[in-house]
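Left out: one protein chain. Kept in place: all the others.
Entry: chain A
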Amino acid sequence: MPEILDQARERVLGNGVGLDEAGILAVLNLPDEHLPAALQLAHEVRMRWCGPEVEVEGIVSLKTGGCPEDCHFCSQSGLFTSPVRSVWLDIPALVEAAKQTAATGATEFCIVAAVRGPDARLMKQMREGVAAIRAAVDIQVAASLGMLTKEQVDELVEMGVHRYNHNLETCRSYFPNVVTTHSWEERWETLRMVRESGMEVCCGGILGLGETVEQRAEFAAQLAELDPHEVPLNFLNPRPGTPLGDRPVVEGKDALRAIAAFRLAMPRTILRYAGGRELTLGDLGTREGLLGGINAVIVGNYLTTLGRPATADLELLEDLKMPVKALSATL
């Protein structure tokens, strides 16, 4: 057994203390023959510190495309030649999407907008949309609207938004290679205000942007320092027309190593499968990740790409005897 896994067994499984950056890097560098042991340990950590439940979420894009920012992986930036056009979802369609999500047993519904930060029109649409969902659907509402002012944070709290997603996307040292129109620190500032407001912090990123393994470890350590309630883990799905459109997808084994490493860095967080798993891991890898530290999924489609049908994931969870977290457990 590699030394790092023995150390992690005592420190993370035994005491609930996440690995430091050097330990995370050691897990990311484990040879293939030790990957099953790393996943098994990450699974034990998740079961001990989070339990068997899996949190199920649906996401929808309230405002798609036309974003002024230049995140190099993103098909919704208006600065690239991506074919994604700008489009707004109306409130009846938003409520219908929340209903479809709740029908899967999901407890979370995240409303997302492709913006640098919300303007008055978007905040109005959010106010009306969240009120309409809360009146018609039993589900927790989360939001992801880019960088916020303090006033906007307070407004979202007032609307009843219980969790706010704002991904750091990658580690601090690599961020300027991926985004030039705003800084990692600006994102961190929004996360700080969200945390102070009492909303739950949801913050993750994308693996496969060209970062080194060391930078992947740096990112996990920086997330652990933030200590978010939830970490959505995406794997790059290279989008046509974006600067990262020709990058290869992450190797399945590297993705699984990252899942184990992120779990061992953050034993108590909700570690969610987000975009890209279909390409990177396929059905078998999806199962392995759920047995290797993942305890939450986005079901159905993503913002501009498609996911597995919700029924496929729900059947898998049933097969793995992992109960879907009930709404009562989240309130």
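Everything below uses one rule, namely that a contact is a pair of C-beta atoms (placed from the backbone, for glycine too) under 8 Å apart; a residue touches a chain by one contact, two chains touch by 3 or more; residues count from 1.
Methods note: contacts and distances are computed from a predicted model.
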Protein name as given in UniProt for the chain not displayed, "Biotin synthase auxiliary protein", "Fumarate reductase iron-sulfur subunit", "ABC transporter ATP-binding protein" or "Xanthine dehydrogenase family protein subunit M": "Biotin synthase auxiliary protein"
Residue among A:64, A:190 or A:242 touching the omitted chain: A:64
Full-complex contact with the absent chain, from A:27, A:265 or A:299: A:299
Omitted-chain contact residue, chosen from A:8, A:24, A:97 or A:281: A:97
Residue ranges of chain A at the interface with the undisplayed chain: 58-61, 64, 83-85, 87, 89, 93, 96-97, 100-101, 104, 237, 240, 278-279, 299-307, 309-310
